[in-house]
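Here it is, the structure, as structure tokens.
Left out: one protein chain. Kept in place: all the others.
Chains: A and B, in written order; residue numbering restarts at 1 for each.
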Amino acid sequence: MTDFKKIEENLKKEAKKLLESGEVSVVLAYGKGFDEKHPMPYAAKSVADVDHMIFNEYCTYNMARYLVRYPQGTKIAIAVKAADSRAVVQLIQEEKVKRENLKLLGIPVMGMKNSKTGEVIDSKTTCGMYNPILYDILLGEEIHGQKTVSPYDVLAEYEAMDKDARWAFWKSQFDKCIRCYACRKACPMCYCDPCFIDQLKPKWADKAPQSPGNMMYHLTRFQHLAGRCVDCGECSRACPVDIPLYLFHKKVAKECEEMFNQASGMSLEDKPVLVNFRVDDSDKILE
Amino acid sequence: MKKTAIEKISELAAALMEKGSLLAPIKETYGHHFAEIQDPQKVDLNFYNTVMSPKGAFFPHKEDFIRYQIGKPVTEAQPVEVDAKPVILFGVRPCDVKSFAIMDIHFNAAGIVDPYWSQRRKLTTIFGYAFDLNQPVDGADFYNSLGVYAADPEGSDVFMVKKGDDLLLKGITAKGEELLGDLKVLVDAGKDDEKFYEETLQKGKEYKTRFLCIDQDVIAKKLEDIFHNNDFWTKVSSACLSCGACTFVCPNCYCFDICDDTLFGKGTRRRVWDACMFTDFTLEASGHNPRTQVYQRLRQKVNHKYSYHVKKYGVISCVGCGRCTRSCPVNIDIYSIIEEALKV
Partner (left out) sequence: MSNNNPYIPMPVQIAKITNEVDTNDIKTFRLVFLNREDEEKFQYMPGQFAELSIYGKGESPIGIASSPTDPGYVEFTVQRAGAIVPGLVTAALHNMDEGAQIGLRGPLGNSWPIDFLEKKNVVVVGGGFAFTTLRSLINYMLYKDNRKRFGEITVIYGARTPGLLLYKEELAAWEKRDDIKTIITVDKGNETWKGREGFVPAVCKEVAPSPNNAVAVICGPPIMIKFTLPVFFELGFSKENILTSLEMRMKCGIGKCGRCNVGSQYVCKDGPVFSLAQLDQLPRDF
């Protein structure tokens, strides 16, 4: 079982060291919320700030989403779990941050919980990996020997649906959408300014929370995230009306992996899938 | 006073559906939610509070104003009639009932009456519902700090209290009493029931939520004083995603956008909910945006609710229902922000 208390101790120790030495000017991690089960993302800018840092099973946030808020060149330390580290790698691939300006504090963890439902989070709603794929300092022991479950297993029921059934499924899900855009803001890869949905010329979709606009918003966002989504599951957790966005992201990610033989955010040497061209790329799109 | 068994609630729902449109809580995967009832079996009173507030009964997420057809030389346009059907809003917690009175002040302010809000308010009968005093309070709620109690009938037309497996219903206003009298499916309550009802109202005052002593003039002035304390605002907003979830679930947020949605020449001018948390809320055509930073927008939200609204309308624009805290993807808690602000 993951020793959350030990990781918290190490996190605070390393954060203090990095801030004291001036190696970084901010440490992005987790802090106390209004109670135990509701921690918050936290940015420590001084050694004194580090006392408010915590780490427990409810710290599901993907801190990579805050990286783009800082001016280029800021030295940042960031606490990353598996999917979070992939998000950081993806952001480096997309040249939004530079590797040399970051100190990654890797957190291998099993048993994270959803604070709204209390359920354990696993590969059904996230990428299912336990260990960060990139880190400078490891804050806990790497987890090995666990049965590997594919993050796409959860798609079995969805893939059994035919086209019409899928359309009906998503239509009924998106009818619930209140267009709060929590999904977009929770996502580390949604950093576009302006976002397509806010543009007036041309106006891609209407603002009213009803079917045509809702479909347009979500389906377009899924497409914009193709090959970029790291399956952290934050969008689905952020949604106040429980739309299972992870199903669509996983489906698109699966297709992308099959077509281009590359998963998002796995290696610093990769180039973003839909920006790069390789001679051996699949021609499937032309069929 | 009237009474009915909670397991027979669908009969009451069916009877109410004959009187008008029934908006009552139903169970969804994500929680409970006020919906227009088509099937009386769906009404479910086994909830703490709904995810979205019931303000949508008077101020819907989308309200069509005008239908138009673009043409040369003239564009044809027809105003859309406001719904004129009676509505019964069933199962509203006391904090949410209070929120309606606060919104009334705004929508009727300065002699300009918002016809959509006021028309719906007139046609709606509110069945308030006391919190279940046997259930623990949710940690996010703080309505006591804003002068609301768990079993407060003020503002409801009919007030309901749970007694074991039964529901007690008391007419508070003439409108409510008349409606109750018409509902044959209800039985008369007994003396014991009336005594229980009164006791519940008293016990409701002792049902405690998180409490902070909030004097509205004190907090209004304090927030004014710390407006330029960027350190404070940057600190409390550092986690904020600037999404809009808090605004949309809040019973007291009223910002809206007016937009023209056209397809192939036919369109509708409508209003939709908007949020001061959105980045381009104050973006001007010149390109200037007074609130480009997250901390400026969160500062606006908190200041509007606890300072500007007090100055303008004499009341805090918040009822402590806890929805914003529960829906926030990063658990930002307005109670904590006010607590911190008072300490600065």
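As a convention for this text, contacts are C-beta pairs under 8 Å (C-beta built on N, C-alpha and C of every residue); 3 or more make two chains touch, one makes a residue touch a chain.
The structure presented is a predicted model; accordingly, all values stated were derived computationally and were not measured.
Annotation: of B:6, B:45, B:255 or B:315, B:255 touches the absent chain (contact as defined above).
Not every partner is drawn; the one left out touches subunit B at residues 65-66, 68, 70, 73-75, 77, 79, 106-107, 109-110, 112, 114-115, 224, 227-228, 254-260, 262, 265, 267, 269, 271, 274, 276, 281-287, 290-291, 296, 300, 303-304, 307-309, 311-312. The omitted chain makes contact with subunit A at the following residues, 200-201.
Basically, only the chains that are shown with their structure count from here on.
Our note on geometry: subunit A versus subunit B, Cα centroid distance of 32 Å, whole angstroms. Here subunit A touches subunit B in the complex through residues 31, 33-35, 38-43, 61, 65, 69, 115, 176, 178-182, 184-186, 193-194, 198, 206-210, 234, 237-242, going by the rule given at the top. Taken together, the subunit B residues at the contact with subunit A in this complex read 28-30, 51-52, 61-62, 139-140, 238-239, 241-245, 247-249, 257, 259, 261, 270, 272-273, 275, 278-280, 294, 325, 327, 329-333, 335-336.
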